[in-house]
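Have a look at this one before I ask anything.
One chain of protein is taken out of this complex; the other chains stay put.
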Amino acid sequence: MDLSLAQVPVGRVHVIAERCKQCDFCITYCPTDVLIYSEETNAKGYHYPMVAEGKESACVHCRFCDLICPELAIYTTDVADEEDASGESDAG
Amino acid sequence: MDLSLAQVPVGRVHVIAERCKQCDFCITYCPTDVLIYSEETNAKGYHYPMVAEGKESACVHCRFCDLICPELAIYTTDVADEEDASGESDAG
Amino acid sequence: MKRSAAKMSDTKNVSASTTSQVRFGGVGGQGIVLAGRLLGLAAAIFDGKEAVCTQSYGPEARGGASKTDVIISDKPVDYPFVIEADVLAVLFQEAYVKFRPSLKAGGTLIIDTELVTPAEDDKDVIGIPATKIAENLGTRLATNVVILGYVVGKTNVVSRDSMVEAIRTIMKPKIVDLNIKALDAGISLAQSDGVS
Amino acid sequence: MKRSAAKMSDTKNVSASTTSQVRFGGVGGQGIVLAGRLLGLAAAIFDGKEAVCTQSYGPEARGGASKTDVIISDKPVDYPFVIEADVLAVLFQEAYVKFRPSLKAGGTLIIDTELVTPAEDDKDVIGIPATKIAENLGTRLATNVVILGYVVGKTNVVSRDSMVEAIRTIMKPKIVDLNIKALDAGISLAQSDGVS
Amino acid sequence: MPDSAIAAKVQADRKPRVLTGTHFMLGDHACAEGALAAGLDFFGGYPITPSTEIAELLARRLPPLGGRFVQMEDELASMAAIIGASAAGARSFTATSGPGFSLMMENIGLAAMLEIPCVIADVQRASPSTGLPTMVGQSDILQARWGSHGDYGIIAYCPSSPQECFDLTVRAFNAADQYRVPVFVLMDEIIGHMTERVIIPAADDLPFVPRKGPRQAPGGEPFLSYAPDEDMIPPIAHAGEGYRVHMTGLTHDERGYPALDADTHNKLINRLVDKIRLNAPDIVMYEEIAVEDADTIVIAFGCTARSARHAVIQARSEGLKCGLLRLITVWPFPEQRIRELIKRGKVKRFIVPEINLGQLRREVERLTQLPVERLNHAGGAMPVPDAILEMIRS
Amino acid sequence: MPDSAIAAKVQADRKPRVLTGTHFMLGDHACAEGALAAGLDFFGGYPITPSTEIAELLARRLPPLGGRFVQMEDELASMAAIIGASAAGARSFTATSGPGFSLMMENIGLAAMLEIPCVIADVQRASPSTGLPTMVGQSDILQARWGSHGDYGIIAYCPSSPQECFDLTVRAFNAADQYRVPVFVLMDEIIGHMTERVIIPAADDLPFVPRKGPRQAPGGEPFLSYAPDEDMIPPIAHAGEGYRVHMTGLTHDERGYPALDADTHNKLINRLVDKIRLNAPDIVMYEEIAVEDADTIVIAFGCTARSARHAVIQARSEGLKCGLLRLITVWPFPEQRIRELIKRGKVKRFIVPEINLGQLRREVERLTQLPVERLNHAGGAMPVPDAILEMIRS
Amino acid sequence: MTVTEQIIHPAANLHPIDHLLRADRLPHILCPGCGIGTVIHAYAHAIAGSGIDEDKHVCVSGIGCSGRAAGYMNVDSYHSTHGRALPFALGIAVYKPELNVTVISGDGDLTAIGGNHLIHAARRNVNLNVICINNFNYGMTGGQVGPTTPIGAKGTTAPNGAVEHPFNLPYLAKATGAVFVARWTVLHVREFQEAILRSMEKTGFCFIEVLAPCPTSFGRANNIGDGLHEMEIYRERCRIENGASNLEELDIDLIDESKSITVGNFVDIERTPFTP
Partner (left out) sequence: MTVTEQIIHPAANLHPIDHLLRADRLPHILCPGCGIGTVIHAYAHAIAGSGIDEDKHVCVSGIGCSGRAAGYMNVDSYHSTHGRALPFALGIAVYKPELNVTVISGDGDLTAIGGNHLIHAARRNVNLNVICINNFNYGMTGGQVGPTTPIGAKGTTAPNGAVEHPFNLPYLAKATGAVFVARWTVLHVREFQEAILRSMEKTGFCFIEVLAPCPTSFGRANNIGDGLHEMEIYRERCRIENGASNLEELDIDLIDESKSITVGNFVDIERTPFTP
């Protein structure tokens, strides 16, 4: 599997909690182990991913959590991009 | 194409004239050119094969005319067999 | 229009209409369907009559007796098949056997002498050498048009000119002249009989 | 027999029959279909009553609210679905929202406190820690039987013995004892309320 | 290895062919157990909701009993395969729902034309097209009669309970063999997915009607696969029995050979239809409740008949003169019985509730000018008893 | 190279799309010319007697006109392909006969459910099964109405002449687009294989009814593919037009999204049936001869109507009070007109000759208790006028 | 040893193999020069030579000219629906494994409308002998092109020549799991007969493609002339390569005279047969 990264930016993790079904893919396959499960559950009763304590700067915006997610429930943005004040996300 | 013969017996040609549709296969592919067309036609108006003059002993009972015939209208028997007085034909 | 109500006049003296029932009998590949279509075309389009052409198909593409019926009338033709043939033209022995009963008493029976041998007791059979004539014209493929020409010459059910138009309409240009020759050969043979 | 004509007596005082309508609401994988079948089996086979069990399927194999209805009566059951539930037991929030209206006024509403949060204005809700109880027995998979036990203890719609027989009949031997424990835990919890 | 697999299954599953006893059983499973009890030899099927439970049970139960279970590549293949197996002598069966039933239509016509017995369960769902796959419908009724091109006869049973899923499936196999015809068990999703008491009799108490075999030894005079007896049913010989049969979907003579003429066709097809039409008195089944003096007769089948029964009994208890005619066979349609009821002159109207837009109602309308009131739903829900009761009261 | 091939064809065949003029034309060819004249864009078909001549003509004529001709692998594929092409905006068409028609049934249901217009010619032959492939039948009449699972509405035209093969095929394309429904041209082998005068009008004189398109630009509010106007027909948007439509055979809401509940299903399916049933007055076509004072009315269609016409005119000339109601649409069935004729009180009986075992007769029986006399043949031959005449006289 | 005379038999009677044919139905309906009759003939000889009880042979056909084959075989024989001969035969073969079931049908029946059943029967390795008579078109309906029509060859539905890439049937059969795969022509009647015998010996899915002339439809449309002329094409251009490894290259091009047609027995392997 190719998890190689183009560069090493800092990413911001976005979670759409209500879509999550707790499949574990994003948490398991995050190359930098950024994610853990939330305490709370969403309406369907699933625990959803969140950034682990101490991992706040660990996301490298590799987008694997985004691409692998069957529910379109998570994605990341490049903090640098945001500082270029480009409001719209073009993660796609 | 394999037209080789096991031995060289003498064959007798049997024609079921009313089945013939004059496709030419037996006449064309007889290895010893035994067959020609009849003058007369059958009920459907087809000329059927018959042994050419001078070819009376030419049939080697290779059975190709029989096997290739789409109409089951011709077969040969081994004269020798007949002299063994085995009445029934077992060309099949 | 959703609905067309026929005037009562439509329903008057239908029996007055004159209708010709022509049947061609043969075997797949002899072009009897073409013969029927030529006749129907000549009648329906160039003679301004009503005409219907139908054919029966057997399972065999080759070797089975088949027929083509042409009904020509001065009134719309309803039933599209021959019930009692005024003319029966046959090019194949099996077809002769199969369709002979469909000829009405006193109807015209035409056979190709080379292809059909009528029953001994079969009277008033008109045998013509259509195949030979066609061969003399260059191809036995024109046999169907020779016999068609004979039917036309014998019955005048359509005009010769309409037949020529029909041939020009349906056939490939390069075989038109040949077939007109075949048509005329049939017509003149019929007229030379002096029967019609 | 091609034909069976019912005696008129069949048609007398049907309304006299006593019928219980029990509905289980949950989500695929919680075993509410099994709960319903156990209840129906106990009633129909071991208590000699009439019983029908039906379930609704959604398109989702997982994640959609689903229900199982059990109708138990001393007369043949015709309509096989709950019209007004005497008992509604729910193990899933969506199912609570979807099926709450089907409970008749004064009917018994049972929820798993861990899985369902009732509306503030929802009165007379019986919340039980079925999941917790099942976990204490060794597996939350027995949650369905715990709540089933509670229903049985609460309503006596079938006898405890029949329920045990039903469990023995349907379930794999190695999990029978566990589920009987779960059943009894539910029953005793219900009776300890002293409501029934 | 498949043999060892079968051996393994026999180990794994020692259940007898006939599950004699009292059960709390799913309708689909009761249908499958009925097929087994009837002596099922071959099942060819394809998964489709809501019939899949039938195949799933047979996949477990049939091989250990020596039968053959094949999941085919599609419903066309399923239908062709069960005809082939039956041509070799197997009691054969498939189960499907609307979309698969549509795909089977061409070969249902073949089974009718070849007069090869087979049984097809159609667990009806809300249709047309994909519709509501998990929800109830009763809208394949006319398709079952007319779905394949041309005229032909069939038999169709409509169970109203899991018990009838068992009983009528057994009966379907017997009728298929007795009349050499494809027979349908027209279930609906509610009946198929309903669990209720099912009593299975002892094997010896089950009816068994064998196929009529040749009354001549093989090898002699040619056997005539299509020479009917007085009951209009010809005896049948199977592949491998030595009779050298030929069967064709073409119009054929009594020997089974193609005979491509209108007279042969007319004679053959009329027999295919008449062998069911004229034997209808022996085939038709229905249940009646209180029709004797009824001015209102409800005609219903399948799950709908359950609500109708409840409504009629309720209405009777209110003193209303109504009755129920519950159709157990929808095809042949019990024309004769309905004409009798009309002739009595007591009935003033019919009410026909169905989970379709009025299919069986059309059959009733053919028989009478009395009002035939409709209670239709296109699918997804069955009528509640009160809806029918309201119509009776009105 | 296929493009060059098309170019070559254009060279080879300069005939215009509409063959304006008077022709002596085969019924099958007149049907194909009707499709071309109606603006056919896509044909997907499979060879089957007696419809093959339709495909063969289109294989020559359609590509040079810029249309697409595809010979598919089977009839299931043919039907699916013409629905797909129509979903992209094509006027699409297939032609078949009984066995192929049976195979198309599932996807005919899809076309009805998706409300995607398409035209299917079924040249009926003697059936069931393979039957008599080269001989006439009229026994797909009820299959055309009920052959797919579930309830749905369709339109079916029955030409009685090559001229009507042309006229009604043109009409079929217009009706399909106007009502968003599959439309059948139910020919029979005799009409399909009959050669007769066909007059093709000038292109501008041909009726053309376009599909109702969206009344909104793409990209704005979601387009509702299933929001009907007052005529019960929703506008349609096609693949590639930017409306991002979704269409599913599942029960769906006005947006086209799956909505798996009984109420949505009931509403949708009732509309699918009612949009034809309630628009029937605009759709139904028939021809009448001398019905005004008739005590005997013959009801016939297709080739059978030709013998019926002859018999009725003959009988009238004999002073018998009879008339002919020739059905041009068999579906929707002209119920209203027949009720009117009955209400006049003059008609004493109906005679329904058909080349099947009494399919349309059933529809007449639903409307009256008057005698409905049958003249049926299972297939292979059409009734001679005298047979009908005898019944009129009797 | 006497000299040959010749015997003209009356119509009724009697070719030595007639007992395996429904001789009362001869002459058959097939056209002069059509190769299907030779296939029927070869199958009869194979039955006789198989050493298997004739009553244990079963023949199943689909629809089309080749589909008529079953109707002429004097064994239990079934003429099913278009494309469904294989699942019909599967039902027989699975229920009565003691029977030797041969499916004889055409290229259109088995590979166009019946293609799905072909690949699944091969995948399952159902114990069937399949003789696929390939005449490159639909004969019964009058010469439409099909999935075996060579590119450029004409048919009534491809008046300017077929544009679709045709199936390479031996490759398709191998790729889907057949345990015996051969291609012959009716001219190679001895080898063809041997191949049928081999398929009768083997347990599993055996597939034999046999090329046969269709003078009336395919021949006429493509100026091949009569059946004999198509036979001559086979004679001139067929190359026997038993065990050919490059099955993916065995496409048939009848039009380009420089291209040879590879025939032979290509695959003969063992694989667990289907016994559900």
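Before moving on, here are some points about what is shown:
For clarity, chains are labelled A, B, C, D, E, F and G in written order, and residue numbers in each chain start from 1.
The working rule: a residue touches a chain if its C-beta (ideal position, glycine included) is under 8 Å from a C-beta of that chain, and two chains touch if they have at least 3 such contacts.
Worth saying up front: this structure is predicted, and the values here are computed from it rather than measured.
One chain is not displayed; in the complete assembly it touches the shown chains A, D, E, F, G. Screening G:125, G:141 or G:222 against the full complex identifies G:125 as the residue touching the chain left out.
Which of F:69, F:166, F:286 or F:331 touches the hidden chain is settled by the complete complex: it is F:69. The residue from F:247, F:299 or F:341 that touches the chain not shown here is F:247. Looking at chain E, the residues touching the absent chain are 1-2, 5, 8-9, 12, 46-49, 52, 55-56, 59-60, 69, 71, 73-75, 99, 129-130.
By the touch rule set out above, chain F reaches the unshown chain at residues 1-3, 41-42, 44, 63, 68-70, 72-74, 76-78, 80-90, 92, 106-107, 110, 114, 218, 238-250, 257-258. Residues of chain G that touch the chain left out of the display are 112-116, 119-120, 123-125, 147, 163-167, 171-172, 174-177, 248, 271-272, 274-276.
To be clear about the criterion, only the chains that are shown with their structure count from here on.
Between chain D and chain E, the least number of touching-chain steps is 1.
Taking each chain's centre as the mean of its C-alpha atoms, chain F lies 39 Å from chain G.
Averaged C-alpha coordinates put the centre of chain D at 53 Å from the centre of chain F. In whole angstrom, the spacing between the mean C-alpha positions of chain B and chain G is 24. Shared interface positions of chain C, i.e. residues touching 2 or more other chains, are given as 58-59, 63. Under the contact definition stated at the top, not a single residue of chain A touches 2 or more other chains.
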